[in-house]
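Scroll down for the structure; my scribbles are underneath it.
The complex appears here minus one protein chain, its other protein chains still in place.
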């Protein structure tokens, strides 16, 4: 049964909001870190979000894949760029990255349509 | 869709029973290790279970979060203690720990009610 | 609620096919690697697939457990061999491996019946 | 040959300074996160640093062990508390945590003397 | 004491040659995978090597950092691009990524000079 990536994305967002309310200082600082780390710079935001997807695949985190695939799409990432990001993750993670990489492709297809 | 942490907890328990039956020597030794590692001592059991929750978040293991959040609650952990445990896990794990940390907070809220 | 390992296995297969279509060069090379790594040799294929199950447990990858437990079963792995593989994974992974190891035993039982 | 934990600690500090200079926005935000996550609260700073040690053992990070063992010592952690923290990490990480846990004990002994 | 990244890089290369000789089929297939995954395409080779550095930091692999930092440098990666790659890895990995990220910056500085 295919995963519902829009549901995963929504759940991550809602849970994150609850955590931010419970731990405002830490989560505000983390938001600042995330903002600084993904801002356009020598590397553009789209590419940084694709990097985050590659890491998410290699560490096997569904919620992270949903969040960063969505951010990459919003920043303009094409399907071909997502596919090449996944291939890089397979080089760096072997078989498990084929499993989570295939998930990431499915996430891209669902979240970009 | 919110995860059902009581169901996850029940499933972990039932599966663990099946494994203990199949591999009695190894699992009896592991139970001894778990008992020794979480006994009250210089650090109390409650704090040790919170440590286990922090590790579970950082290594991204839902079943572990369910089990150790439940044990922490039974040992008297407050919501504030769980929240601070999660914040520590975010420092040590970054973005993925926000995802699994938010899950741990949800687990706390469901399993303590 | 018990996981449906046949469904997980089917999903991994279908997603993998989609990824292979999208990234044919990388995935063909990975298939070559997987073929070379699991071929009968000084160690037989059955044992290699059990090794892959042990790794899958230790790195906490459900889809990998489904795929390699299935391959081990097809190569003739007995339940006792699976149980001893899980025990080894518990030595190498502690508590989290009891969670994913119990999952692997369930996967064996469902996929071999 | 025993590791020189004071040297590891010094190196982590010096490298971190170089990184903070190169990436000031991200590293300032991370420092804010670390400060919020380890402040005295419902759980005291000493315990939080021991939690960070437990995580560092389970994820196998020498530099992290050096840094957080040192912080725990400065916050007043006793050797017995460190030992119990390591035992908890062994429950949660199995054999690899015995290797890195034994390292953490050595770090404690060197850095507290 | 600062790590000697040129020495680490040389060692990785020499060891890899020995492994390729011992396991020619698997390693030739892996080389094919690596080649396909890092080829210029929708994403250029330089960016792909930086992605590999980000992953290497998050999974805490010194040898991988040496190899991919060197490949990124050869593909034209600037220090600013390396710094932003490290910041992204800190977002995705927290404290441990500050340790290995600072290592990666040191690797860049040594290997590019």
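Letters are used for the chains, namely A, B, C, D and E, taken in the order the chains are written, and counting of residues starts over at 1 for each.
The criterion applied here is as follows: contacts are C-beta pairs under 8 Å (C-beta built on N, C-alpha and C of every residue); 3 or more make two chains touch, one makes a residue touch a chain.
Just so you know, these numbers come straight off a predicted model, no measurement behind them.
*Asks:* Wait, the hidden chain, what does it touch out of the ones we have here?
*Replies:* When the full complex is considered, the omitted chain touches A, B, C, D, E.
*Asks:* Based on the whole complex, identify which of B:5, B:30 or B:100 touches the chain you can't see.
*Replies:* B:30
*Asks:* Per the definition of touch given earlier, which of D:8, D:90 or D:111 contacts the omitted chain?
*Replies:* Final answer for the missing-chain contact: D:90.
*Asks:* Could you pull out which residues of subunit A are in touch with the chain that's been left out?
*Replies:* 90-97
*Asks:* Using the document's contact rule, name the residues of subunit D that touch the chain not shown here.
*Replies:* 1-2, 60, 79, 83-84, 86-87, 90-91, 94-96, 98-103, 105-106
*Asks:* Hey, which subunit E residues sit against the chain that's not shown?
*Replies:* So the residues of subunit E touching the missing chain come out as 7, 11-12, 15-16, 18-19, 22-23, 25-27, 30, 33-34, 52, 56, 59-61, 63-64, 67.
Quick note on the criterion: only the chains that are shown with their structure count from here on.
*Asks:* Going by the contact rule set out at the top, which chains touch both subunit B and subunit C?
*Replies:* Chains touching both subunit B and subunit C: A, D, E.
*Asks:* Would you mind working out whether subunit D and subunit E touch using mostly the same residue numbers, over half shared, or mostly different ones?
*Replies:* Counting shared over all numbers used gives less than one half: different.
*Asks:* Which of the two pairs, A-E or C-E, is linked by more C-beta contacts?
*Replies:* A-E
*Asks:* Could you find the chain whose CA centre sits the greatest distance from that of subunit E?
*Replies:* The chain farthest from subunit E, judged by C-alpha centres, is B.
*Asks:* Whole-Å distance, subunit C centre to subunit D centre, using C-alpha means?
*Replies:* Centres of subunit C and subunit D (C-alpha means) sit 34 Å apart.
*Asks:* At which residue positions does subunit E touch at least two other chains?
*Replies:* 33, 36-37, 83-84, 87, 90-96
*Asks:* Draw the chains as points, connect those that touch, then say whether the picture is a line, ring, star, complete or other.
*Replies:* complete
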